[in-house]
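One chain of protein is taken out of this complex; the other chains stay put.
Entry: chain A
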């Protein structure tokens, strides 16, 4: 029982991380049709910014402030990438892919040049290293932190999409961008916003991923991005709730199969799950809708 609870909460923690990355990726793809391979870079920027600030701040509020700084850096880089690199290339998908892939490679190289290729120890606060007893299992607090943050982010994103003007524009734009313009709305401003939101969430994933993995390294973003892409496809492009379901499914599947099967089998099962979903529901769990 204890093992199952621990595995489940660890899987959910991993799923929470995937969700933070995938929800932004999904909105960006759903609205702007951009396959953003630089999304992993946003994560690394958030992780390194938090690491940098966390090493300089102290006291009980040091780490939360560092995380906020990481999130802000992720948002800024996300918004800037849209304005400077993506905006001139709308309707040119091949060039977009090349630019975002190039950017992510250059970003990894820059991080290596600045802080070396080796993992850096992360300034996690003490309490995240401790455990909490849940249903007979000693669950590390970092997993509970991830799950809690992801739930808050999910609720916040859904409220934003549902109750704000920009949320309305994004949901409509995911469905039919041209018609949003035909209503007199400058839909490209929503693109920048969605990139910034995606950057902020990826930055948050980077900041909390550092706690989860105990360190930051330049390649972390790229390896997490692969699973985030799988989550986006399973969940349905543009769907935040779809991403949430898919992230939970992928995280749990990976943990349980890796524990009970051989190590690495979980990753194969995730790819198998992707194939099955694509066969049964080619548009993903949620279809194309920003909910």
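Everything that follows uses one rule, which is that a residue touches a chain if its C-beta (ideal position, glycine included) is under 8 Å from a C-beta of that chain, and two chains touch if they have at least 3 such contacts; residues count from 1.
Keep in mind that, in the parts below, contacts and distances are computed from a predicted model.
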Protein name, per the UniProt record, of whichever chain is missing from view ("Tryptophan synthase alpha chain", "Pimeloyl-CoA dehydrogenase, small subunit", "4Fe-4S dicluster domain-containing protein" or "ABC transporter ATP-binding protein"): "ABC transporter ATP-binding protein"
Candidate in contact with the missing chain, chosen from A:1, A:84, A:183 or A:280: A:183
Hidden-chain contact residue, picked from the options A:14, A:77, A:172 or A:250: A:172
Chain A residues touching the omitted chain (full complex): 168-169, 171-172, 175-176, 178-187, 289-291
